[in-house]
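Note that this is a trimmed complex: some chains were dropped, and none of the rest were shifted.
The letters A, B and C name the chains in turn, as written, and every chain counts its residues from 1.
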């Protein structure tokens, strides 16, 4: 397919590379152009402006937040203005459900098509085409871009014909991850203060009932207090919890555990911990409990 | 080994049977004696009173709660009074850390030995000798009863030389399970109110980051609203959360997520839901959110 | 003084009337013009458009929310465009701190002056000139409009030279009121379920340590389950809790009690209770506890 790809951060660079590997013609755009250079060797064309990445059958966006997406989609030189009729915008970013709805409406009004396809996975998974893709949109539109989704991920889940529902599912997934962090943080404060060896404890958990990647990954970060450098920064984690809470607010769904997570993230940020990995949330129970010999992520 | 086994409920019956299968001589005791009859065919001897199950190298107890354990351990005809010097009491019940310490002290004072060996797994796992055993106690004592532990479980984790630390680990594990229930309950209220199909949603979660037994089992119960009959009743779930909170209190470890879980369980019990499976906690977020077409476990 | 007054709702009508009684020349504006008619008898001039209320030394705004304020302040025919240099905008509405800052900047850029003067009190207090005014702004500016503040309230508190700090104080006050509602709701669920007479209980509280208007007013509403008609609707209460949380978010101040209140309000709104008085939050603890013979504000 003839594609555009906008957003060559740690996630997007790998995704675009995989689209090239899969044989697609890809025109890439990034605000800071040096990131695009590396992809030229793999066959990418570099767009000088957003509109130049909007000449094909679909354009994929993978950007940091609502603001970044808005800045490339709307306005005189944005995607909505440039994309041909019937072409598809595949939005892979983790954004608010409200913005997802705005995107769907704007593209519909312009005679274009829209799919939300947020992804689960960290940069290594993006590079290895091992992402999980959660797609939302009209059946025919998702089918039209299925080669794109298959090139970037190991599996695509179609959960709704409403694009914003896919974004909601992605946000709920990040909420579930953060819940794991908090629950492990409390459990480890409890057994750790009693002197249980935390490596052995985590090994026990992940060998039995909690044998999921999310427990291994985040449990390991908490046990090792490996909060720097961040795989996913607490400030971004807070943003996603905020978006989940905002969606809950709009739908009238109280989420007390999400409220707790928001307060935990704010505590981190209040002490300058926004750049720590969000697994540092899992150290706050230990801080409140004054567990000896553990790192206080709010401390100086 | 010559063993006694006290407590032939849904868990204990399977465990005792597996000890017999492994070739041990087992004298069994249960308050209501009919449960013992079934084991006689497999070679068990039936004890008429607790003391009769305390003549061997070790006695294993698998009982419902602190009260049940106290009633067989202490007193004129209890285990402490009857057990020979150097024999081992292997306590597999989920009990408070405070009682575990009392047991350790009482046995030490009587020249006996004590191991806490609480288990993870439901009755089917007990029957299949697939339990996970969390053992706490002096190294030599655990070694002495290793044949017992290996006969009842698929793997033994030694996490501390302090018996009560093993009980704490068990309680923390149940807290982690309940945390999964609450987090899934909130996530499903959120996406469910937006119209996402919950079966597909759970399939997505458990195929990706949350591919652990605990998500499959409890997620399935919540999606299907299969709260009766209870695999593990909410009233027992509350008891374990209470014990985790009590341990946290004693250690000065605040556990805000456990506090939330306690309040959720109390809400269930206030409406007569104590006999529901504790996964019904996962329906309370949906109740507060007024998600259409979902069961309200507090409703009539 | 020559004044304009914009916003003649239940609060604003009384405030404007008191400005007239105090001898000021007042030009009034309201989106629906019939509300202005009643004030003409008391000497008010009616403005046909916002700008016509901006010809004097100061213009006072008393509107429902951020959106209403933005709609009269900004734009071609708004206050910023119409107000003379050095004239003062006195903003009495309960608005976000972010909007308050935007107002301060916009007026400064236009050579105008700005005071935030949110008020505590219900419509009867507004009619009786018994409001409490929380003023924020430069000393000289507050002095310049002191006759206005004295005409509408019984006392003015100057808490900061920053207008948005006054708005924050107002939001914090509403948070404190809601905290009283929640705490009384929990206490009454507890003693009420034990059979204590709640009227006698409230009489005891308000005769002793809790002898403040807020306990009498909201305690009475909860005891009597007098949630309709609303003195202050739950939907507006949620808005104010949201604004307090938003301010806390910006300042990095976790507010767990405010988070609980937000979830309580959302539960009410999820069940169509947005038009109930926000004291209905105080009935939710009783709902969760299944207290007999009490109104469930989420019930049909």
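Note that contacts are C-beta pairs under 8 Å (C-beta built on N, C-alpha and C of every residue); 3 or more make two chains touch, one makes a residue touch a chain.
Note that the coordinates shown come from a computational prediction; the quantities given were computed from them, not determined experimentally.
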Taking the full complex rather than the 3 chains in place, the copy count reaches 4
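One rule holds for everything that comes next: only the chains that are shown with their structure count from here on.
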Find the chain most remote from chain B, comparing centres computed as mean CA coordinates.
C
Using CA atom means as chain centres, which chain is nearest the centre of all the protein shown?
A
Can you tell me the C-alpha superposition angle of chain B onto chain C, nearest 5°?
180
Where chain A and chain C are represented by their mean Cα positions, the distance between them in whole Å
39
Counting in whole Å, what is the centre-to-centre distance of chain B and chain C, each centre being its mean C-alpha position?
52
Averaged over CA atoms, how far is the centre of chain A from the centre of chain B? Could you give it in whole Å?
37
Touching at least two other chains at once: which residues of chain C meet that condition?
256, 263, 266-267, 270
For the chain B and chain C complex, residues of the former touching the latter
256, 263, 266-267, 270-271, 288-290, 298
Which of the residues in chain A come into contact with chain B in the complex?
97, 120, 132, 134, 155, 157-160, 162, 164-165, 168-169, 172-173, 175-177, 179-180, 182-184, 186-187, 189-191, 193-197, 200-201, 203-205, 207-215, 244, 247-248, 251-258, 260, 285, 288-291
Contact footprint of chain A on chain C as seen in their complex:
242, 248-249, 252-256, 259-260, 262-264, 266-267, 269-270
